[in-house]
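I'd like to ask some things about the structure below.
For this depiction, one protein chain was excluded, whereas all remaining protein chains were kept in their positions.
Moving on to chain A:
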Amino acid sequence: MRKLLIVVMVLTTLLIFAQTKLTIWCSEKQVDILQRLAEEFKAKYGVTVEVQYVNFSDIKPKFLTAAPEGQGADIIVGAHDWVGELVANGLLEPIPNFAELTQFFSSGLNAFSYGGRLYGLPYALEAIALIYNKDYVPEPPKTVEDMIKIAKEIDAEFAGEVRGLIFPVTTFYFVVPFIFGHGGYVFKDTPAGLDVRDIGLANEGAIKGAKLLKRLVDEKVVDPADNYQIMDSMFKEGKAAMIINGPWAIKDYKDAGIDYGVALIPELEPGLVARPFVGVQGFMVNAKSTNKLLAIEFLTNFIAKRDTMYRLYLADPRLPARKDVLELVKDNPDVVAFTLSAGNGIPMPNVPQMGFVWGAMDDALNLIVNGKATPEEALKNAVERIKAQIQ
């Protein structure tokens, strides 16, 4: 029995003194490039960086389960709107200032800031824009009226085989440009941060946006049954003339051989721009990691460099978060178009209360497009629901 105990002790001590290595959880698109960067880091610092592929939508839940137990990745690559929830759980380590911080777009840094501290290193911005198939639409529409006209023409010409305009009308994220463009907002942006008690999703502008959506449905320009998968696959098959989607989808369309173009979401009224949500992707450090210093070193003195950021861009062509990298990629029309779209945009709130908004608004849109409730009723109710849940 005694010998056995000794064996057990030896086994457990071996387990305790595991060697240092940094673990990164990232999604599919960054794996290859991060693995190459990891090798360079190892050559310089002698520290292994293990890059693990985790499905994007699984990173946050997995991190929430593993990190409190002192496990999980030292660094995760994710979206800025996770910050509020992760900070509330005490799982993110603030990133100290570093020399090249001024090179980053302030929108990216703001998105990753919470309570006055920076919790992530932004590397890519994203916002949705109008993507059109040049075979059907030679010149992208400038205003919503143009867009409706073109969509109707195409619908009539191809008798339903090719759809003029598709986007997920019951998904808040894709409808936001119309609501924000008219003056709606989620939480009021005040100098002291977002005021979660001031919700602008049922104000005049939001109702105007919702009415525009209803009009599109009533005039059979868009179909209430459309969802993201339908939009994505129809465009890939060349059966959709115009869609609204983000830069993440571009590569697939290029691979599918579609002659696409990217343009701003049309102006709602002449001079009134559509405002999409801007999302920011970035690197975050686990507050319970035992390698916090090294993780921060990896981010600030390695990833945040101009050359590294440029290589990240080449591997995953999304709008770079560094100003000087954007200068390098100016000849890519897609990036420029998405950047212009993001320029009109509003950063997605990173407060945990945003969690209530998605479901409530998706439900409200569903009721509106299906004629179960008027835009006024549905939006007012959605705001009430969000308010009730925030308490």
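Note that in this section a residue touches a chain if its C-beta (ideal position, glycine included) is under 8 Å from a C-beta of that chain, and two chains touch if they have at least 3 such contacts; residues count from 1.
Simple rule for what comes next: contacts and distances are computed from a predicted model.
Trainee: Which protein name, taken from UniProt, belongs to the chain you can't see among "Aspartyl/glutamyl-tRNA(Asn/Gln) amidotransferase subunit C", "Maltose/maltodextrin transport system permease protein", "ArsR family transcriptional regulator" or "3-isopropylmalate dehydratase large subunit"?
Mentor: "Maltose/maltodextrin transport system permease protein"
Trainee: Of the residues A:Asp226, A:Asp316 or A:Asp334, which one touches the chain left out of the display?
Mentor: In the full complex, the listed residue that touches the missing chain is A:Asp226.
Trainee: If you put the missing chain back, which residues of chain A would it touch?
Mentor: Within chain A, the residues that touch the unshown chain are 4-5, 7-9, 11-12, 15-16, 20, 44-47, 64, 68-70, 84-85, 88-91, 93-94, 96-100, 115, 223-226, 229-230, 287, 290-294, 296-297, 300-301, 352-353, 355-356, 359-360, 363, 366-367, 370, 372-373, 377-378, 381, 384-385, 388-389.
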